[in-house]
Structure formats: C-alpha cells, structure tokens
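Removed from the display is one protein chain of the complex; every other protein chain stays in position.
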Amino acid sequence: ASGQVVLRVGDQKGGSQALLQAAGLLDGTPYKIEWSTFTSGPPLLEAANAGAIDIGGVGNTPPIFSAAANAKITIVQAGQHTGPGDAILVPSDSTIQDPKQLKGKTIAVAQGSSAHAQLLSVLNKFGIALSDVKIDYLQPSDAYAAFTQHRVDAWSIWDPYTSQALLQAHARSIVNGSSGTANGYSFQVAATKALGDSAKVSAIKDYLARLAKAQKWSGTHKDEWAASWSKVTGLDPAVAKASVNDGATLPIPLDDKVIASEQQLADSFTAAKVIPTKLTFADFVDKQYESTGS
Amino acid sequence: MSIPVLAADRTHDAPSVAAIPTRKFRRRPLSGAWRWLSPVALLLVWQVASGTGILPEDKLASPAKVLAAGLDLATSGQLGDAFAVSLRRVLIGVAVGAVIALALGITAGLSRWGAVLVDPPVQMLRTLPFLGLIPLFIIWFGIGEEPKIALVALGFAFPLYLNVYAGIRDTDPQLLEATAVLGFTRWERLAHVVLPAALPQALVGLRQGLGVAWLSLIVGEQINADAGLGYLINNARDFLRTDQVVVGLVVYAGLGLLTDALVRALERKALRWRNTR
Amino acid sequence: MSIPVLAADRTHDAPSVAAIPTRKFRRRPLSGAWRWLSPVALLLVWQVASGTGILPEDKLASPAKVLAAGLDLATSGQLGDAFAVSLRRVLIGVAVGAVIALALGITAGLSRWGAVLVDPPVQMLRTLPFLGLIPLFIIWFGIGEEPKIALVALGFAFPLYLNVYAGIRDTDPQLLEATAVLGFTRWERLAHVVLPAALPQALVGLRQGLGVAWLSLIVGEQINADAGLGYLINNARDFLRTDQVVVGLVVYAGLGLLTDALVRALERKALRWRNTR
Amino acid sequence: MAQHTVTVRGLVRQFGPRRVLDDLDLVVRQGEFVALLGRSGSGKSTLLRVLAGIDRDADGEIAVNGTVSVAFQQPRLLPWRRVWRNVSLGLHGVDGREVAEKALSEVQLTDHAQAWPLTLSGGEAQRVSLARALVREPDLLLLDEPFGALDALTRLAMHRLVDDLWQRHRPSVLLVTHDIDEALVLADRVLVLHEGRIVAEHTPPAGRPRRHADLTELRARVLADLGVATDEAA
Partner (left out) sequence: MAQHTVTVRGLVRQFGPRRVLDDLDLVVRQGEFVALLGRSGSGKSTLLRVLAGIDRDADGEIAVNGTVSVAFQQPRLLPWRRVWRNVSLGLHGVDGREVAEKALSEVQLTDHAQAWPLTLSGGEAQRVSLARALVREPDLLLLDEPFGALDALTRLAMHRLVDDLWQRHRPSVLLVTHDIDEALVLADRVLVLHEGRIVAEHTPPAGRPRRHADLTELRARVLADLGVATDEAA
C-alpha cells in the first residue's frame, strides 16, 4: 500500500482522544489516526460493524447487544473502573433507604446501558422479580429531567451523571458499583475486517498500548485529567472532578474472569427477555492484541 | 322561435388533411391501480438484487428475510400491539394538533393583526428540534402519554398551519369581494369562500402533517416507552437488528402509502368541482 | 372626438347620509416591524416569569442565564464554528435536495405517467424515519459528510416536492390551454405558466424544507460529528447542560425567523404581480 | 323630499399617479334607473366598486343608502358551489333552493341548476351572476355590463327581466353598458363618464316599453358624446 496507514478510531466525547491528548501520547504515531465521534456505544459499534471505523472504546454492555446481533466485531482489550460511579440514585427526600425497598417502585434506566446491567444484577441480588418493579426506559438527559421532577422513584446511572445528580439534584445513592453489582468493565472493540489487514493490526497494537498507558496516567493525574475532561465536554468542573475521583479506568487483562462476568451479564439480559437469544461472549473476544500499558 | 334549417355545406372538395397536432394538457389521471406499479417494481428490484448478491445481506436485508422478521414480529403480537399503541397516540395528537393548527392558521389568515401576532412565534417554534425539546417536555408533561402526544400534535400542527395560512392568503380577492357585497359576515366568508379556496393546499398540509405525526413517535417513544412502532424501531436499532429496523421502515412506508390513499380519496371528494372541466 | 362637457348635477338636495358600512377584505399587510412584537413579548414574559420565580430555574433556565451560556459559547468560538460547519452541510444538502425535489415534482406534475411512477415511491419514502435510516445510511454512505448531507437533502426535498407537485397540479388549465394554442412546447409552458403558477405553493415548501433541513442536522450530527449546531445540542444534552440546550433552541428559533424573513422577501419580489390589486 | 340612494361628491380615485376618477359628482335618486356609458378604461367599474363599498381607497364624500347588490363584470361565481347554491348565496334564507331555482328559470338556466360553475359557457355564467344579484331584491342594484356575453334574443329576455323587477320593487339601478340602445330602452337617465367625471346626461322619453325606432335621434346624440360619428355606426 502506498503512503501511511490510517487508523480510523471511533470515540465518544471526552473519551480516548481527550485522554491520549491530555496524557501527551498522541504524538509520533507511525500511522495516522482519523477520529470519529459518536454519541454513545451502540452507534459506535454500528459503525464498527459496518466497517466504517477500525476500532473504538465502549462500556460493558453495548458489546453484548452487538454480539447478540452477530455483529462483525472483535473485543481486543479491557479496562475497568471501580468505585461508586455506577449507582442507583434516589431523591434525597425519598423514603427508600435500601435497595430492597425498590420493590413496587418506578426506576429509570437507559435501555441496553451498563446501568441497565447493574439494575438487573441489583434486583437479582436483592431478590426482587422484574415484575415487581416498573422500569422506565429513558436516556440519561431525559432521565435526569424526570428524576429532578420526581417523575421516577429511582435512577440507575453511571458517571458523570451520578456525580452531577449527587452534586446538583440532591440525589442520594442507595447502591453503587463498589458493592460488586457492576463489573465496571469497558472494552476496546475492533472491526473484524480491520484485523485481517496486517498493517492495521500493528497500528491497532500500538494504539492499544498507548491507550493503556494513558489510562494509567489518568489514575495518577486525576486533577489534570478532570480539568481537561471538563474542558473538552463542557461538563461542570466540579462534576468532572467528582466523577474522576470516583475512580479511574485502568487496563486489565482480557482474561476468563472478564469473559465469565460478561457472559453472566449477557445471560441475565437473556433471562429478562431483553435480548432474544443466548450468546457466547467468548466467541467475540481475541486476546492477541491487548496491552496492559506496562 | 323559428330556425330555418338550411342544408349546411356538406360537399368537401378537398380531402381531410393534416390532423391537428396532438397537444395534451388536461391531465386526466391514470387509474389508481397503476400507482402500485412502481412500489411493486421497487420490491422486485430489491428482491432480485438481494437474490443475485448484488445487494449483499449486510448492506440491506433481503425482502425474504425482512418478511420473515416481519412475520415473526406480527405473529408474536408485537407488531400489532405496537401499531395499536402508536395509532392511539397519533389519533389523539392529530386531533389536538388539528384544532391548534386550524385555529392559528385561520386567525393569521383572516386578520392582519392575527398574522402579525401569530405567525412570527409559529415560524420560530416550528424549527425547534424535538430532541432538544424532550427534556423540557418531560419537565412540563412528565413521562407518561402526554409528552408523546404533545410531540405528535406539534409535529402534525406545523405543516398544517403553514399550508392553511398560505392557502387562505392566496384566496382570490375577487371572490371575497363578491361575497362581501352579498353582506356575508367574516365567518360566512370563511365557510363559503376562504376554507374551500384553501382546501387544496390544506390537504397538502394534512398529507405532510400525517407523515410527520408518525415520525414524531420515533422521537416521542424514546421517552419511557415499552410499546409502539417508534419504540420497536428504536429497540431494534439498539440491538442492531437491522432486519427488524427494515421491518419498521417498511411499515412506515406502508403508512405513507396509506396516508396518501386517504388524502387522495378526500381530494377526489372535496375537489369534485375541479374535475368537471 | 367631441365630448360636450355638460355641467353634471352638482346640487344635492339631500344631505350626505349613512356612510357605507366598512368591509375589509383586501388585506393590506401591516408593516414588517410589527412582526417583532410577539417574539419580543414572549421574551419579556419568559424573563418576568423567571425573575419572579413563577418559572423556576429547574423548569426552564432564565433568559439571562441562557444569554450568559450563549455568550460563553459565542466568545469561545464554539457557536460560530458550529454554525459554519452546519451551514455548509445545509447549503450543500439543500442544493442537492432542491434539484431532486424539483426534478421529481416537475416530472410528476407534468406527465400522467410521471405522476403514477414517481409519486407513490416518494409518498412511501417521505414517511421513513431518519433515525431508522441512519444505520442504512452509515452502511451506504459511511460516516463522513455524506450521510449528514444526504439526510439534509432528504429532509429538504420532501416538503418541497409535495408542494411543487401540488402547485403544478393546481395550475389553471385555462392558462395552459392558452399557451398550448400559442404553440408553446411542454418546456415553454413549464417556464411561462406552470412554474410561476406553482411558485406561491413552492415557496411554502421552501419554507418548510429549510426548517426541516436544519432539523435534519440534529439527527445527522449524531453520526460521527464533533462540530455543528446539531452536535452542539446533542452534546449539551448528553452532558446535561440544559442552559446550552436552550441556547441551541434559541438559535434554531432564530433560524426559523431568519428563514421566514428570507422567504417573505422572496415572496414579495416574486409575487409582485399579485399585490397590485 | 325622498332621500337619495347614492350621493357622491368630489370623488377621486387614483392608481399611482393616474386619477381614474377625478372630482366626480353623482346622484342616484330612490327608484331611479340610471345607465352609465363610457370608453373602455374610463373608470366605470372603478366607480361601481367604490359605490359597492369594496374600494376603500377613494377620497371624497360618498353616501349610499340601503342594501346593495352587484353583478360584476366578471361573473365571480364560487367554483365549489353548484349553480343553484351560487344563486342562493345572495339570500341568506332558508328556502334558498326554491327561490334560486325560480331565479334560474327566469334567466333560462333551469337545466343548469345542478351544474358546477366551471362547466358553464360565458353567457351562462353571466346570467347566473345576474340571478345572484337579482334575488337579493336590494335597494341599489349595480350592474356592470351584465348582458355583454349574451345573444340578441337572450339579451332581450334579460332586459325584460330587469325591467320587470325594477317595475315591481323599484330599486335604484346603476347599469354600466356599452350598448347604447340598451341604455336608452331601459334607463330614466343616461350618463357618460369621461376623464374621471360625468360629462353628459340624457333623458330618454318617459313612456315604457320604448321602441328602438323612437330613439334614433337621441341615439345619435349619445354616440356623438362617445366620439362616434353617426354615419359610421348607424
């Protein structure tokens, strides 16, 4: 091929590009990166499936849905964040003190999001049947409005919305990811087609290494990262800071533990009839490209 | 009256020559059945392209696959339920929107002050994006049926308003004068002149409005919906079920044709007076 | 010519009585400046409602706060950049859409077979939801500028098509006959009769189309966008910046008023012949 | 003294720089039948529009008493109402249909009661418009070339119709026409409009019905007023 290799990377606002930039790791790549910005994970994977991008980062749940649709994607790297960012919130004046009291309540959640997964696992853990709650599917911005207006009793959500609600909407967290109800994973997902091109593969490997390094950097430079993140996204600096302090995303090995946890998640979606068929998550994973950033 | 019937000159000494050049301008529409031709042809092309692999499955699911997905959705009752739920929302929204659009359009069309006071805000509001409005609608209307119906009403009202207003403004002033001289009040002129004159254009607005009404549901049924056509498509899209997305698109296309047939029937009935010449 | 000027009867023996009852129907539009009245009034009501707390900050940000957010976006250059990017997309999309809509509308309007072949598929396609089309557009057009422009073109084309087609169909057949007899070809009739006759309605379509074109960007700029007005709103929405969302809404409202002013200017110029009587 | 139906003094109507009606004075007495002649473009229709209250942009003193009915120069029928409905529009009444059909039979259009206006011939449309104006039985009847598109026989029938109606109800009538014979046979007074004013006034002999033969001399005088040399036209 003539000229430079071009790596087409799908990103979300304040995602990988912002991170690499803030960590100063974007310079001197032996290939050219072409960034594409998506509003959320599902459309990013839609583009990956269509071969319009080569690689991109998403949360723990969108790959499950893509896999359920037999999309032509391959999961090539994992990250994890811990801490209270993934949470179920109630208004501060709510009578709900304990997840058990969610029975019979109305809960807002974005369908197919990591918070959806978290909600299912919380309900499962506390022995509440799906039929015992009313789930209102709302995108975060809509849910935020509904939550502040007391149109819903609880809201299952992720950061930075969690921080914003806690700081600005008098929300109270009744359960969060640190209690093990959310696995906190995120993934780098490649278009299967891109993995057939050796030039692209080496670019992807290099990119994954840089990204892992950047993630580590963000864990050690929280204030810097929060400042530049808030600048890129327009997020309230206080919210950004709180959100970053909740826990950084760090590279982890794409091992059987990760796959098993995701498989369990997928099964709970299948059980809840959110996805129609059973799927094998491992079929969509390929470990040979990953880097832990060391 | 006495008309002496003379024998007209019947002896032609020149043969009948050069027929009149054919010119067509009175468009006598072809039979309605022909209108199925191109939709069916499109379907065939799609099937052939899919069958021969020119249109690979990953670019667009084949009609057969879409049909299967559609049957699946239909037999499971999902499609029927979704349709029923959405239809109810559309009907209520359209009724509300029609009242608003007619009231505003007539006010703006009939009175100069009405035009000056009503038209600018409507022109302002009609370009507001639904997606941006949703958070506000949730705050104002909650997350039940109301915001969905409000979106349908809004989507339906604007095209109707624009066309009703324009139709009224274009009313032949000669006819208005003629009826004014007959002592017609403003309301009588409305009933006898203005509305019939604006009708053809109002029907264009109706056509557009009905289309937009259904489309509004795609956005509206993002808000806390667990049923409805819009929800079905949104959901299928979230799960990358392109075959189901295409089912949704086909249903919408069918709704488009249905709307068209409906409005055409209305037109035929209401505009009979034009087809006489 | 000899006209003997007789003294007309100038002696009235009855006083001038009962003035003619006032009837108005020639609507002489009020000066354009009055059109600002209600938008400004709306703004004032909003400010007062916010200021007095009737409209709490969490229901709708106050004009002052929105203004601050707007200034913020403007001075940081974001708003200007977004506008420039979106404007470019709209201009290209509108140009493409206009060509398509006019070609189809004229084909359908002028020929019976055109109507039968072109109209049904367009009626089918126009009700297709953008959100459902995006996956297909990504597959067909990728994620660059093309799908965004395609959505704008599509959004613009449908209202224009519907109105052009309807406007052409409503052309006075008497005028078509008159020009046909003058030996005008189909194309000359188009230029001299059909298009001028369809113009008022085409302008209604233009008005609607321009509105939809900008709205299409809200959806279009969800696909791989990091600039543009639609992106700005989507982003503000995702990051819960309601004040910025409202800035976006205000910009869109302004675009609505601008479009209106533009089309009104066009109307004044193109329809001069109507305002003479 | 009875009130005048129409009293106009110093009427001016301008279109741009052009004064079509220029300081015009006119009186129509109650029950009077006035014919108005004038060159094409002299402002006859404009005057009628002012009197009908349609044209509000004229200056001068204008007083009109009572109800007005107009048969416009163009028929101005509502194309979306059948012929009989167009006629009954003038009535605001309940038994509109019956009256309308009677009026239509008087203008010889019984067969076309159910027709759509767009299917009518020029003369037929004109008669529907006339019927619509007549059914109202107004105090002032403004007729703008109401017989222009009619053949000789139908025209005579319409003359008789208008004359009958006038004899019965005695409305004031202002009839615009280009047919001098028509004016002389029907009117009490014949006016000529020229350069924005009434420049001539003639009074045909009082008796009715008048015979064309008796009017030859007056006809020549009116033609002269209109600028036509008699040997040319007679």
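Note that the chains are named A, B, C and D in the order they appear, and that numbering of residues resets to 1 at the start of each chain.
Criterion: a residue touches a chain if its C-beta (ideal position, glycine included) is under 8 Å from a C-beta of that chain, and two chains touch if they have at least 3 such contacts.
Fair warning: this is a prediction, and the values are worked out from it, not measured in the lab.
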{"item": "Option touching the unshown chain, where D:S105, D:S121 or D:Q167 are the choices", "value": "D:S121"}
{"item": "Where the missing chain touches chain C, by residue", "value": "1, 174-175, 177-184, 192-193, 196-197, 199, 272-274, 276-277"}
{"item": "Touch residues of chain D, complete complex, unshown partner", "value": "15, 37-41, 45, 73-74, 119, 121-124, 127, 145, 148-156, 178, 180, 211-213, 223, 226-228, 232-234"}
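We take it that only the chains that are shown with their structure count from here on.
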{"item": "Reaching chain D from chain B through chains that touch each other, fewest steps", "value": "1"}
{"item": "Centre-to-centre distance between chain D and chain C (centres being mean Cα positions), rounded to whole Å", "value": "45"}
{"item": "Interchain centroid distance [CA atoms averaged], chain A/chain D, Å", "value": "85"}
{"item": "Multi-partner residues of chain A (at least 2 other chains)", "value": "46, 50, 141, 144, 148-149"}
{"item": "Where chain B touches two or more other chains, by residue", "value": "58, 135-136, 139, 177, 180, 237, 240, 242, 277"}
